[in-house]
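We show some of the complex, not the whole, and keep each chain where it was.
All chains are identified by letter, namely A and B, in their written order; residue positions are counted from 1 within each chain.
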Amino acid sequence: MADAVDELRHLPYEEIEIARVDHHRELRDGLPEAIYGESKTPEQVLAIAKALLGRSDRLIVTRATPEKYELLRREIPDARYNDLARTITVDRVPLPVRPGVAVLCAGTADLPVAEEAAETATIMGAPPVRLYDVGVAGIHRLFDRLDIIRNSKALVVVAGMEGALPSVVAGLARAPVVAVPTSVGYGASFQGLAPLLAMLNACAPGVSVVNIDNGFGAGYLAATINRLAAGD
Amino acid sequence: MADAVDELRHLPYEEIEIARVDHHRELRDGLPEAIYGESKTPEQVLAIAKALLGRSDRLIVTRATPEKYELLRREIPDARYNDLARTITVDRVPLPVRPGVAVLCAGTADLPVAEEAAETATIMGAPPVRLYDVGVAGIHRLFDRLDIIRNSKALVVVAGMEGALPSVVAGLARAPVVAVPTSVGYGASFQGLAPLLAMLNACAPGVSVVNIDNGFGAGYLAATINRLAAGD
């Protein structure tokens, strides 16, 4: 045990005024650092981003408004913005590409979350196949792409409303399904509670669930599984 | 208006010790009287049943235990018991049979509720086609019966867990889908809350929902729609 704890103890981190910026994840895992942009000011996002890029080659900011991107790109000109996903990414030394991830979503309103997942998987070396607008009420649209579903190493399935898509997909797929409930919908959706509960009760094995609207977590997990499947 | 209110006012009913037994529904609609058996003693069920059968030719008791049936059949020998559905039915002058109702369920655990719906539709003259154990995780089992789904006048779709089946069926059907969430399942099912919310958020139009485990209500509604479709 001593070695592991010693390793843990000596992981590098850096104190800046507003946060303890942790560099060990990138060192350890070859993965990008992520900044959750929602509850931070543009100035905070910039300060943390600069600190992280001092040691890391890649970075993703989620829930980023256009104004946060505006500030960021003044000092980090290679930052790229996906306005549907609301992500800022910096990818200076791209990882080798390993295909195998697919991102599906049920309706057009789920696109931002699906795109956040796709951007996350991409920066982790697993640019996904996108199958969008394949909700269960028009199940035939799903069948056109059955070969993709069958051959993926990891699937992210994004759905709001009744959240039924992950069950249907898991019944057709060999690989793990990471289900993401979304807060779109109204009334008895209760801000995503309905699809969250539905997904947790999925009758098909192979489904697990991340937080409502957590495209980042789903993309991260799918890319991690895909990397394992590639033998890394 | 006077006539309608007068009609309403003069509807026959009968006071017995424990209830005001209402005879007008049968007179008005040709429909059976129903007794919800759950919170009544066998003696109460018997007393109400006898009062109702004094004027009506058909009767259904739901949530009926075997012991309630044992007491009942002593005095009402033509009562019939379905132990899966937990229903007691008396049908002295069967209504003319009008096909057109289908009852589907997702898993074997949903059978009692599906059977309650089927018994209810049957006593109302609409003995249903039964499609059981056709959950969305094995969607191919559903496709075998696509013609039934397409040709029904009303569909009862019973499901627990993620409650996805009504959306899938409504995407394939022409007729109204009456969705019944069930309390089977565990954990984040929360006694049927998960499929209830899922069904209320069904992305396919044509779906409406009754109370958790309410097979009676769903069968009643499907048979009513079917009767309308038959021109009654």
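FYI, a residue touches a chain if its C-beta (ideal position, glycine included) is under 8 Å from a C-beta of that chain, and two chains touch if they have at least 3 such contacts.
Note that the structure is predicted; figures quoted are calculated from it, not measured.
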item: Given 2 placed chains, full-complex copy number; value: 8
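Keep in mind that, in the parts below, only the chains that are shown with their structure count from here on.
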item: Subunit A-subunit B separation of Cα centroids, rounded to whole Å; value: 44
item: In the complex, subunit A residues that touch subunit B; value: 106-107, 135-139, 160-164, 167-168, 170-172, 185, 187-190, 193-195, 197-204
